[in-house]
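Removed from the display is one protein chain of the complex; every other protein chain stays in position.
Presenting chain A:
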Amino acid sequence: MRLPRRVPWATLAQLEQVYSWVYSQDAGDSSRDSAIERLSAWKFMMPLPHALESLLSILVTIRQESTYNAGVSSSLSLRQSYATAIIRLVNGLVDPLQLGTYARSISSIAAQIGLPAWLVELRHAATHEDLPSLELLRDGVKECLTWLLHNYFRPTLDPTLAHAAPQIRHSLRPAEPLLRRYKGLLKSLARDDDAARRHNADVRAVLRELERWLAEARIAGANAHADADDGDEPREAWALDRLCEALLARGALVPLSRKKRAPPEGSRYPPPALLAIWTPLLENLAVGPLRTALSSHIVARLLVEHNHDACPDDDDDDERASYELCLAAWGAWLVEEWRLADESDADVSARREDVFFQLVHALCTSCRDKATTGAPLACCQPGAQALLAALCASDRRLAEISATVLRRANNATGAAAQVSVQQGDEPWNETDLDIMDARLRAAFSLADAPERQPQEQIQCSPAPEPGPGGRGSSASNKEIVPLRDGWRLLTETDGWRPCPIGIYIEGR
């Protein structure tokens, strides 16, 4: 169940009223004051959306300016008010987007959400340097008002505009160049030790840049995901998905050269040279979630690419096979070898089973599909098969399961091809329905068993009867214990009826 948010307005029309008090053509001092009063009241009711809170402090400062008398009163307090309004607006917009472990620069986040760079500079000056001039601050506040108009009010009042709003840019720079740079550095590092000393700083820089890229991706993900209310998980997942795509493209985890891809003889894992290059990177990034994302991406790719239409650029079957085999080796390595410090064998086997069942399930269905469509039976998913074999090698139980299941599926393919033809002709039999019913009942009885008891419980414990002195009795005692002057208990006979909290229905 999705919980709603509290908002200060009863209807959007009330927000629209505030909007017109501030932004309409004939907005003057009195309408500004109305807006200030309304926003102050709202602010006391509940924590305001940041945009409205900023608007309130801007409006109050503007009102302060109207009583400012140059030469008589000091400009300092006015400048401080302006500065505070701007600082808090920028901070409040940027802070929620600090999604990483380490702080990102404010200007980079501001750029991503389309906040003018000079407001960020103004914020910096107002915080750390000489307090800016009144003129500059006035301009800054004007800019803030415009930004709020386009980025908060318009999209909120008219949700259809939401996506047209220039709020957060979707664009995310590609990660590939970063990965290439990293790969180049690590290669030269591997070649001679001298380079290691020279390039260590460079490697750190690239890794940091990659982290920065992930942080940007999280923010872009905030926008790609309409459901950002769910917290940061979808953003994080979105960002990791983009990273996985970049990592699994040819030229990253899987090198372009086919010779460098194949696992060494007798090993299920990628060649040591590849591991040497990429493990530092993987370990530097968020390990647990990345591994999960990466292995599910690998499985998805292994299962999808057997479809010729899926990757038209891939005309060479051998090339694809070698790519898939290398992916499979990575997949096996991720499951079996890449452990976090605290992980036990149980974790690994849980992970292994997870991947295993995905693979087996998909392979079985694809076999069956092929049988029914009459496609060639030869399994053309070498990667998936290889990964399956690698997983089975570490767990005999899984090996048995896969042997049984796949054999049956393969046997079935032959039979199924015939059956499917037959079934098409076979007339519908009334007894089939009975069989299905019986199965359904069996299934329900399984599902019901653990749940029945709580349901009974609900039935046998009806709402408790109000005890002596309880609310119920006080209602019936209404005549005996008269309520004080000015109090009365409404009932439905007074014309009152249940309605959402906040709605007033007068009693007769």
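Here, a residue touches a chain if its C-beta (ideal position, glycine included) is under 8 Å from a C-beta of that chain, and two chains touch if they have at least 3 such contacts; residues count from 1.
Please note the rule applied: contacts and distances are computed from a predicted model.
Peer 1: The chain that is not shown, which UniProt protein name from "Trafficking protein particle complex subunit", "Polynucleotide 5'-hydroxyl-kinase GRC3", "GPI transamidase component GPI16" or "Checkpoint protein" does it carry?
Peer 2: Checked against "Trafficking protein particle complex subunit", "Polynucleotide 5'-hydroxyl-kinase GRC3", "GPI transamidase component GPI16" or "Checkpoint protein": the hidden chain maps to "Polynucleotide 5'-hydroxyl-kinase GRC3".
Peer 1: Please identify which residue in A:403, A:436 or A:489 touches the non-displayed chain.
Peer 2: A:489
Peer 1: From the list A:3, A:72 or A:201, pick the residue that touches the absent chain.
Peer 2: With A:3, A:72 or A:201 as choices, the missing chain is touched by A:3.
Peer 1: Tell me where the left-out chain touches chain A, residue by residue.
Peer 2: Residues of chain A in touch with the missing chain: 1-11, 37-38, 40-51, 53-54, 92-93, 95-96, 98-103, 113, 148, 151-156, 159, 161-162, 165, 167-168, 208, 218, 226-233, 236, 286, 288-289, 292, 296, 340-342, 344, 346-347, 350-351, 353-354, 357-358, 361, 365, 449-451, 453-454, 457, 460-461, 463-464, 466-474, 481, 483-492, 496, 498-507.
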